[in-house]
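Of the protein chains in this complex, all but one are displayed in their positions.
Labels run A, B and C following the written order; every chain starts at residue 1.
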Amino acid sequence: MEMEIRSTDREALAKLFAQWRAEGKRILAPKKSGDKIDFAPVTSLDEVSLDQVQTVQSPKTAVFPRVEELFSFSSMDGRVEIRERDPAAVPRTVIFGLRPCDAAAFSSLAAIFTWDYPDSLFSARLAATAVVGVSCSRADEFCFCTSLGGGPGATTGSDILLTAAGGGAYLAEIVSEKGRQLVAGAGGLFQPAMAKNKESFLAKVDVAFDRDKIGPALAALFEDTAFWAEQSLRCLGCGACAYVCPTCACFDIQDEGGVSGKRLRCWDSCGFGLFTLHTSGHNPRPLQSQRWRQRLMHKFAYMPERQQVLGCVGCGRCSRACPVDMNILEHLRAVAEAKP
Amino acid sequence: MSDFQPKIVAFVCNWCTYAGADLTGTSRMKYSPQVSIIRFPCTGRIDFMLLLKAFANGADGIIVSGCHPNDCHYSSGNFHARRRWIVFRGLLDFLGIDVRRVQFSWVSAAEGAKWAQLVNATAEQIRQLGPFRGYQRLRGAGVE
Amino acid sequence: MSAADVFKPFLLKVDQVTDEAPDVKTLRLVFADEREGEDFTFRTGQFGEYSVFGEGECTFCIASPPTRRGYIECTFRKAGRVTSALAGLEPGETIGFRGPYGNVFPIQEWEKKNLLFIAGGIALPPMRSVIWNVLDLRDRYRDITIIYGARTVADLVYKRELAEWAGRPDVKVITTVDPGGETADWQGKIGFVPTVLDKAAPASRDTVAVVCGPPIMIKFTFPVLARLGFAPENVFTTLENRMKCGVGKCGRCNVGKYFVCKDGPVFTFAQLKGMPQEY
Partner (left out) sequence: METLRNKARELLASKTVRVVIGYGRGSAGGARAVFIRDPRHADGLIFDGTCLQNLAVYLMKPEVRQLGKAALVATPHALRTILQLAAENQLPDHELLALAVTAAGDVVPLATFSAIEAHVAALNADLSADEKAELRRYEAMGLEQRRTFWEEQFSRCLKCYACRAACPLCYCSRCTVECNQPQWIPVPAHDLGNLEWNVMRAMHLAGRCVNCGDCSRACPVGIPLYLLNQELIANVFADFGFRSGLAAKSENAMSTFKPNDPEDFIR
């Protein structure tokens, strides 16, 4: 469809929230809790925080929850009955106020979950999710979306992209059919746009490296163990980077509840030493340097080659969340500049 | 609430309290039937995680009991256990978990009557506190 | 299995339990739903996710050949949570199975060739599927040689089948145990698999070799095969990395850019030479 550009304001958006609520939709939006801002269910625009550069966690929970039930089972006298999830019963969700980088991340997730064998629960959640992005008016030193083809006002992945135009006014780009449906019945809330260029309202994010060089540079560096040891010396091997990442999709499958219980899927991280540990005690990636290498290779070499999409959108969350300041942008620069 | 029958799990040591409970039975003393006894070699072996597992699996109250000080079959297992109980109780309380749901005691092999009193008193205590909904509600919470 | 429910397992009934070696068992499994069983097909080399409900899933190859219809078998060592639960099962109990997943041994391409199977320890099961598969189609292949070793005599799996194969005039079987692992009445060889292979020196001409074993055995076997003149593309192995999903998503089993669950588990030595040592 052709993109429509309209204009709206806070008051109209507040009414839109009420409309979505009336339609039974769950609204996930950045919300302040303590000194952290994260996506949480909200009921009104007033609860939404839009001043931050980024939330701590990504909105991937909407389509890839921290813990989800794949199915439940009950066993009796050697017989087992499986009760499947109803994909139609996943919550209809509007994610409001996510940044363009986060919106772009859904295609990376979809690439993993629909690769070859489609994942019905993920696909159902994605189909039931509408994305209302808000352009970035500010960025920080951890942001590098433009180095990966995104931008503070990029529309990719958003169904509607709002850009704050000052004084409570927003430019609204209706990007997709889903976006058009989202505002259906709210025509009055969206006025014809004044011919305004959104660029002037956007943050400036400099391109930090040549993304086409990263994949080949990583491949050339793979066997350079000294490089990886040096790069990862500080890394303590927690999963904070993976868990706040909007595209990290590694997971574990766990049974709980005994013979009549549930099979659950939960997040996992390639940074953990036990991630690849065989029961025999053999570990294909026994060192943290190998696990850090895996993290970068997966996102910047393997995914582009196997799934034709980068596994990173440059949101900078991993760098902000890292307890020991592993700043991924720095590491990517080092990769781009390394001479193997 | 009057017909609430609490589920109580008792973690007891083999040498004193289990024998004491046995004596209660052989002495034909009656006591509250809501208790399920789990026997351990020693109170020193009763990891605090087992207590959490009991709550997670629906216990409304817990009894932990072993040999009196200086009577441990392994000489000091009960002293070590006591330290852990002290710290564990403090932590539970700080987390807002009612420590009245966990009753610690020393019951020797000769104290059949004390075992009956202990179970009855604990059952009454838990009956008053009611089902441990606050904990049982955690099961399944946070799964989408 | 429909694409819509990739994590929903088939239900299989344990039909028969065989003790193979200390802590090693074979389960013969039949589909609880006969129709599903009739529709189920796989090819040799493929694997599945076996689950004990309440304990979880684990990954093994299908150890029976596709030429034997009506059941599948798995052989495993009791080592972790799920295998311990599997080992405790009795006939009549139900397990879950997802699969078949992964690629296959290209046995059609091997027709009219000699086949050399080299296995160590608990790695015979993936090879047993292909051995029975080619024996069931015996006239399509030329000489078949099996070299199998384990640490001790007790650790040799499929003892009955080894005897059956050894008794056939159209199969050559060499069994060996590590030095010190022999018993008083041991009739086979004593020595590590690569050494025994070196001494047996099978001809490499028109021969495909299949090697399965612990990493250390593989490491020392490849050079011997190279010395015997086997081209890397004629040497096959099957990799086992830790997996959760089996379908290319959970992120564990990759060796470089290759997923053992999708691009493997079967790889040639030529392929392995181009892959990092992440297995």
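One rule holds in what follows: a residue touches a chain if its C-beta (ideal position, glycine included) is under 8 Å from a C-beta of that chain, and two chains touch if they have at least 3 such contacts.
Since we're looking at a predicted model, the values are computed, not measured.
Taking every chain of the complex into account, the omitted one touches A, B, C. When the missing chain is restored to the complex, the residue among B:K7, B:R45, B:H73 or B:R89 that touches it is B:R89. For the options A:V63, A:A242 or A:C270, the residue in contact with the chain missing from this view is A:A242.
Of the options A:S108, A:T163, A:T247 or A:S319, the residue whose C-beta touches the omitted chain is A:S319. Even with one chain removed from view, chain C keeps its contact list with that chain: residues 80-81, 84. The set of chain A residues touching the chain not shown comprises 33-36, 38, 56-57, 66-67, 140-142, 229, 232-234, 236-240, 242-244, 252, 254, 256, 264, 266-267, 269, 272, 274, 287-289, 319, 321, 323-325, 327, 330.
The omitted chain makes contact with chain B at the following residues, 48-49, 52, 56, 69-70, 76, 79-80, 82-91, 93-99, 103-106, 118, 121, 134, 138-143.
As a convention for this text, only the chains that are shown with their structure count from here on.
If the chains shown are joined wherever they touch, the resulting network is a simple chain of contacts running from one end to the other without closing. Here the spacing of chain B and chain C, counted between their Cα centres, is 50 Å.
Chain A and chain C, compared by their mean Cα positions, are separated by 39 Å.
Counting partners per residue, chain C has no residue that reaches two or more other chains. Multi-chain contact residues of chain B (touching two or more other chains) are absent. Touching chain B in their complex are the following residues of chain A: 65-69, 262, 264. Interface of chain B with chain A (complex): residues 142-144.
For chain A in complex with chain C, the touching residues are 70-71, 73, 75, 78-80, 82, 84, 87, 112-113, 115-120, 222-223, 249-261, 263, 265, 268, 270, 275-280, 282, 284-285, 290, 294, 297-298, 301-302, 305-306.
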